[in-house]
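With one protein chain removed, the remaining protein chains of the complex are shown where they sit.
Up next is chain A:
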Amino acid sequence: MRALAWHGKHDVRVDTVDDPGIVNPRDAIIKVTSTAICGSDLHLYDGYIPTMKAGDVLGHEFMGEVVEVGPGSTLQKGQRVVVPFTIACGNCFHCGKKQFSACDNGNPADNQDIAEKLYGQPMSGLFGYSHMTGGYSGGQAEYVRVPFSDVGPIIIPDGIEDEKVLFLSDILPTGWMAAENCDIEPGDTVAVWGCGPVGLFAIQSAFILGAERVIAIDHFPKRLELAAGFGAETINFEETKTSEALLEMTGGIGPDAVIDAVGLEAHGFFADNVIDQIKVSTFLGTDRTHAIRQAIIACRKGGRVSMPAVYGGFVDKFPLGAFMEKGLTLKTGQTHVQRYLAPLLAAIMEGKIDTTFLISHRMPLEKAPEGYKLFHDEQDQATKIILKPGMV
């Protein structure tokens, strides 16, 4: 089959690789009809994530048609499914608590060592996202092997096009969980740092969950415009002093809840060596670790901090004093995607949530390397790129 493989920094290629097949009883093979490039993929592209190997197939946001099932799968050939990016078993203690991204069993035994060493306990497996999270082949490919297919994928009824449901695989549940983690109360103002896909879905979700006001912060005009389209007030941090503006816009109180949807995914993955790597790059030039610090300082006393943004290791100068003295609460984590699939699919079908506004580009899988370059270089215009293996 054809698949987008990682070969090194800024080097991704569409290669011909072995077809996937059923290995474990609960597996299914999915023929991919649509897959997306994620902000998280850019960190692989930029070479910040360790434990990548040349030839690794990328992609954790994908959907398609079931073409083969193992004896333990409950799926049927021909069904259309969206696959969660978190690989969770449904049987362990954490799955029982619906903490799917903490699943004990989704990550192969040998691969768990790295995360256990770094974090104390290993996390679940993820598709197409380095060997630390399992080394699984991802979905930017014609076919994918999907483990635990009896509990992960959600079946999509006929008649709903791919583009309406594809983002159930990651960014829509991620934005939703980010807003849910704000424990929104009537009258609340929620401030959101970052108007990428995650931030934009968090903004939509915050309004649905009852926020009275949402203030969106970014520096890309196009992205701020999309935020405004949902009713958010905007702050362009290049033109405005964000902290001062937030204080004044909230009558001196500060936002009741703050969301960091910026992140610095690679910051400190394997502490020292990677920090050094980052320091010599231009990545810090955008001052991205600034977001979580600024959010904590801006948040009102007794407020809530929600952090969907991904961090890998250690962060310098974390404002722990402000966090403690103001009595803040922090909620975070890789998204428990499986928890949100059914309610969010229902919300999409009822027309309560729109996802298609985000898509700026559609390309054949063969053009994936161009897609990565575009998404990397033109963040303002390229808000989300969809790859279609069947497209010519």
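Just so it is clear, a residue touches a chain if its C-beta (ideal position, glycine included) is under 8 Å from a C-beta of that chain, and two chains touch if they have at least 3 such contacts; residues count from 1.
Here is the rule we use: contacts and distances are computed from a predicted model.
Given that one chain of this complex has been left out, which of "ABC transporter permease subunit", "SRPBCC family protein", "(Fe-S)-binding protein" or "L-serine dehydratase" is its protein name according to UniProt?
Record says "SRPBCC family protein".
Can you tell me which of A:Phe62, A:Phe148 or A:Phe220 touches the chain that was removed from the display?
A:Phe148
Can you tell me which of A:Ser34, A:Ser101 or A:Ser137 touches the chain that was removed from the display?
A:Ser137
Using the document's definition of touch, tell me which of A:Thr35, A:Thr86 or A:Asn111 contacts the absent chain.
Missing-chain contact among the listed residues: A:Asn111.
Since one chain isn't shown, list which residues of chain A touch it in the complete complex.
These residues of chain A touch the chain that is not shown: 17-26, 72, 87, 89-93, 96, 104-113, 125, 131, 134-137, 145, 147-148.
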